[in-house]
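Of the protein chains in this complex, all but one are displayed in their positions.
The letters A, B and C name the chains in turn, as written, and every chain counts its residues from 1.
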Amino acid sequence: MDMLHDLPDAFHRTERLTAVLAGDARVRRMLDVEVALARAEARVGLITDADAVAIAEGAARVSPDIPAMARASALGGVITLPVVAALREATDAPAADHVHLGATSQDIIDTALVLQLRDALVILREDLEGAATEAARLAAEYRTTPMAGRTLLQQAVPITFGLKSAGWLGGLTQLRRDLDHVSEQVLVLQFGGAAGTLASLGEHGLAVTDALGDELGLPVPPLPWHGDRTRIGGLVGWLATASGFLSKIANDLILLMQHEVGEVLEAGGEGKGRSSAMPQKRNPVETLAIRMSGQLARGRTTTLFASMEQEHERAVGGWQTEWTALPDAVHLVGSMLERTRSTLGGLQVDVARMHANLEATLGLPMAEALATALGRELGAPAAYRLVSSLTERVSREQRHLREVAHDDPQVQAVLTVEEVDRALAPDGWLGCADTFIERALTAWQQLGE
Amino acid sequence: MDMLHDLPDAFHRTERLTAVLAGDARVRRMLDVEVALARAEARVGLITDADAVAIAEGAARVSPDIPAMARASALGGVITLPVVAALREATDAPAADHVHLGATSQDIIDTALVLQLRDALVILREDLEGAATEAARLAAEYRTTPMAGRTLLQQAVPITFGLKSAGWLGGLTQLRRDLDHVSEQVLVLQFGGAAGTLASLGEHGLAVTDALGDELGLPVPPLPWHGDRTRIGGLVGWLATASGFLSKIANDLILLMQHEVGEVLEAGGEGKGRSSAMPQKRNPVETLAIRMSGQLARGRTTTLFASMEQEHERAVGGWQTEWTALPDAVHLVGSMLERTRSTLGGLQVDVARMHANLEATLGLPMAEALATALGRELGAPAAYRLVSSLTERVSREQRHLREVAHDDPQVQAVLTVEEVDRALAPDGWLGCADTFIERALTAWQQLGE
Amino acid sequence: MDMLHDLPDAFHRTERLTAVLAGDARVRRMLDVEVALARAEARVGLITDADAVAIAEGAARVSPDIPAMARASALGGVITLPVVAALREATDAPAADHVHLGATSQDIIDTALVLQLRDALVILREDLEGAATEAARLAAEYRTTPMAGRTLLQQAVPITFGLKSAGWLGGLTQLRRDLDHVSEQVLVLQFGGAAGTLASLGEHGLAVTDALGDELGLPVPPLPWHGDRTRIGGLVGWLATASGFLSKIANDLILLMQHEVGEVLEAGGEGKGRSSAMPQKRNPVETLAIRMSGQLARGRTTTLFASMEQEHERAVGGWQTEWTALPDAVHLVGSMLERTRSTLGGLQVDVARMHANLEATLGLPMAEALATALGRELGAPAAYRLVSSLTERVSREQRHLREVAHDDPQVQAVLTVEEVDRALAPDGWLGCADTFIERALTAWQQLGE
Partner (left out) sequence: MDMLHDLPDAFHRTERLTAVLAGDARVRRMLDVEVALARAEARVGLITDADAVAIAEGAARVSPDIPAMARASALGGVITLPVVAALREATDAPAADHVHLGATSQDIIDTALVLQLRDALVILREDLEGAATEAARLAAEYRTTPMAGRTLLQQAVPITFGLKSAGWLGGLTQLRRDLDHVSEQVLVLQFGGAAGTLASLGEHGLAVTDALGDELGLPVPPLPWHGDRTRIGGLVGWLATASGFLSKIANDLILLMQHEVGEVLEAGGEGKGRSSAMPQKRNPVETLAIRMSGQLARGRTTTLFASMEQEHERAVGGWQTEWTALPDAVHLVGSMLERTRSTLGGLQVDVARMHANLEATLGLPMAEALATALGRELGAPAAYRLVSSLTERVSREQRHLREVAHDDPQVQAVLTVEEVDRALAPDGWLGCADTFIERALTAWQQLGE
């Protein structure tokens, strides 16, 4: 089953995540939980081993008709109903009577979702690491390539493209670090029965719980968390943060791809990024998709946070909202990660243009450097004021800061021509860029160890 | 094609809106726009009538492969590419060369979306009117049925169930009034070419525009609105408001359905609202679905407002986000409207329970009435203080306010037993309820005229 | 009283709106409603004229201690309590006993808010009209000034700066049109008593309501709307849309202000937009503030829509959230409008740079024009393919499209050198730009009539 039902869908879906998050995968995971529950109950002697085997065989025979199951779900108000019914039907008597024993719908749905998340987070982690690896490669490769640092969308002082890449790596490293924490908190069993007491299992409640956790490889939390979505909240916060930072990377690239900047280009390819009207255009495509997915993902996370006010033991609306909003958010962010990885991997970098853009602003990004050189003699405020007046002349006369400085008597009074030139060389004004790159690379490497 | 791809989907989709909003409907609408464009260009002599006919015939031959088209869209960065390609392929030469002449992708996509919206808003309007009609019926039918008015989730003073229904009608009436304004603003042609100048149509730009609007039955706005989404914003605001108010109705009903309140019940039915563990339960289902859809819809509207910051002549990300978020939001709200209509239509009202609940609070909701009667003699503040002390005794002694008041010397000093009893009769303390119901019904009827 | 309590506050506040929306203004408006209520009740004979006069005199004597009132509000759970208490204390007996007669807190709070909104919307309308007037001026003044049209942040085809301004005007015109509808819906009286029946006013409920509406100059709606926030929703949608579109204008300007683009500049001034470290910088300030306020405003509107699910007759949380979120949103958007007006009013436009940027891309934005000229002979698809190959050579060889086209045999076969040159002249490829500007100006003028 694919998840491409409408024209924009391929912007936001990946094949690997579809295999984990599509409707049939969800049904399969719900059946897995029911089968594991039967096995757990057989282990503690509540049902026979033969029953557990029969239920597993039944589950294997279920062939889900998603549209029909969806209709039955909406009729009954909960998405376990058609799955349990199908499983009962496919299971031989007398085992069929023991399907779903002691569980409530939310036990099955939440635990199945956790299983889907466990698989999905592996994929997200891989693409996150892949993207970070590409950022690290760019950081190393362009370690000494000067370009304009830009603040408030104005050229500020020089940086290197390696440092910009190291900045991306820094955020990806943080996301990777947080993902470990978040995964550990959220990947746990949900099992509490009708209202969180497991009453219908009598004295066997805890034993079944432990066996079920064991069957599924999921830790057992202190108590059920039907109405407590703080564990989910941690993941949602991570998804929102990831969506924000990946959008930032995409936006940086889109801004660098502007015709007037032209410092990078997405990897091209047959039919990629073409306009239907304008033959010359090479539109951003991957980065465009990342920004779209980011906007959509943040709508889902807003919904998920708004849905956390859940009533009493099990909620009427808030929880059910997670059924679609959470897998959607995971898929959207997963798609962003895959595209960030491939975009950084295929990025074409125009080193000459970076240099040209830095020159085109007539030395203005070096104003701070000149002010610092002058400040050693004049004090910072006086130097700042002097350079302000010089830069105004640069703008007014459209002459390079170097020439204007050379001509200025106040500058001449404290700096030689050579000193001015040295102050205005971009690669002499990179400060700790190299060290910061090194430290970003190290931080990333240490995380993987 | 249906839109039921995962178990929760039927909570949020309706058949009628699926016919308008699904992937194949979108392709069809895009083809409709291309065909209309060809006809418009034939009318002004840019292409021949035969070309226009051939293009129409080509469009009729296109059989969309949605997954393939989705993949091609994401590759090229825009969802027109595969549609235009399919149309060109299906159209006989030489007409194929004239497909899409003078248009940009956004012209086709926005106008096709407007056509989808035009159909969808008809459906929304019908269900909104249907829901309002049911609310009006309830308002009339239960006009004099006393129940507890509840503020801050505490019993306050008596109202009637008719008045509560009239309150729902009031909001639905407002939504209906606003929908007319919103529809008129948003259902307009988009046509501007590559950057909003229609340059490639030379001197024929305006004539083609007018003819295209005429072909599609869409008004022509003063200028293209590629980067200006204020018209869309009006609709998004309406959807968010509708989602909020329909959630309010659903929430009111869910609160009234609580076992401890029990004043209404959703219409039952085979398998409806059953719990998998608890045989006695009759869960809210329709109202649950309305609240879920409401949460999801507001995630989409948050995204849509966040996406309105669109760059220059045509945007890189914000606009494209609308492709899915807007139809989603329309579908979710449409589904809420359909369910509100059916829920109100099938609502079971327990008049006896309403009366019993009002009595069960020992006359406390009539405290204001008693305070008002006393206040005529004692002044409002003194009466308020006296009744406060009486109600504390009611709570402490668990005796009815009537008895406590009868026994109180301060009350006896100013009111007879009969006056106390009259003051404490719920149906004597309904104020303007009847008139307000009447006015709400009239406002609704006048809107339709 | 000002509203500048923290360093960032002046980015988001205006003096005129502070006068309407600050804490003391809110108290004053609540007192106005209480006084009007007393007058209305005197008009229908519920209290004496002398009482009404005494209450008005009491209101004039109230000198609000906002921090103390805030504490009392939070203690009691509602912001009317300290205001009513202060009014009772300031009013001579026996009139003091008749203060607040028949009203519930929400009547006073909602109606006072409507009065604040009425004043605020006048200010918003003025600044909106001011901003539109400036956009209209720019549209007229730069009607024929060619610049690059940009789509997906790539140069597309030429437009004029007048057309870009007309696009801004188009959105502002739409906002102005919608504001009339929204204002009319939301500026109405709220009056229903404890649970919307006005029971405590006995047979006088409607007469008091009408007199109160008359005193305040507010239309009387069919019934109270305590729990029905659809009227508010219309305004919230407008605020969200305005915030989105004003952010779009600001973002356009910020993008044009990039060093590498440099086509416009905010009006300068002493100390404006200076960097603390970099003497040459001239940062965006007004537009920065607009984007900040836009983000903050959309947080408020998200909250307001999320709060519309209000329980029963009067809500526990959702309504109270409006007390701060709604005035905040109005103030933020009002601040955006004031700044948009001043920014457009002081905008410095660099016509030469617009021309230079269009040239700097080696004629690529004229590719569509050339393809159209070639297409008349070759058919659109063949022409599109030919021009694609020419533009690739432009990029590869960094030669102007004019030269490349002149040299190309396939071009030579169908177009003369003069025809190529004519096709590549930007001001020959502006299509309907002039007409669109004209129509945008007309639409704006007609709205004002």
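The rule we apply is simple: a contact is a pair of C-beta atoms (placed from the backbone, for glycine too) under 8 Å apart; a residue touches a chain by one contact, two chains touch by 3 or more.
Nothing here was measured: the structure is a model prediction, and the numbers come from that model.
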Which residue of B:Ala136, B:Met257 or B:Leu441 touches the chain not shown here | B:Met257
Return the single residue from A:Phe11, A:Tyr142 or A:Trp238 that touches the missing chain.
-> A:Trp238
Touching the left-out chain: which of C:Ala60, C:Ala74 or C:Val122?
-> C:Ala74
Extract the touching residues of chain A with respect to the undisplayed chain.
-> 77, 88, 94, 96-98, 101, 104, 149-153, 156-159, 163-164, 166-168, 170-171, 173-175, 177-178, 181, 185, 193-202, 205-206, 209, 221-231, 233-234, 236-238, 240-241, 243-245, 247-248, 251-252, 255, 291, 294, 298, 301-302, 305-316, 368-369, 372, 379-382, 429-433, 435-437, 439-440, 442-443
Logged for chain B, residues touching the omitted partner chain are 148, 151-157, 254-255, 257-261, 275, 277-284, 288, 302, 306, 357, 360-361, 364-365, 367-368, 371, 384-385, 387-388, 391, 394, 401
What residue numbers in chain C mark contact with the hidden partner chain?
-> 1-12, 22-23, 26-27, 66-67, 69-84, 100, 103-105, 193-194, 200, 254, 269, 271-278, 283-285, 287-289, 291-292, 294-296, 298-300, 302-303, 306-307, 316-318, 320-321, 323-325
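Please note the rule applied: only the chains that are shown with their structure count from here on.
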Copy-to-copy rotation for chain B and chain C - C-alpha atoms, rounded to a multiple of 5° = 180
Farthest-lying chain, centroid of Cα atoms versus that of chain B = A
Where the centres are mean C-alpha positions, what is the separation of chain A from chain C, in Å?
-> 32
Of all residues in chain B, the ones touching two or more other chains | 77, 100, 104, 193-194, 200, 291, 294, 298, 302, 306-307, 316
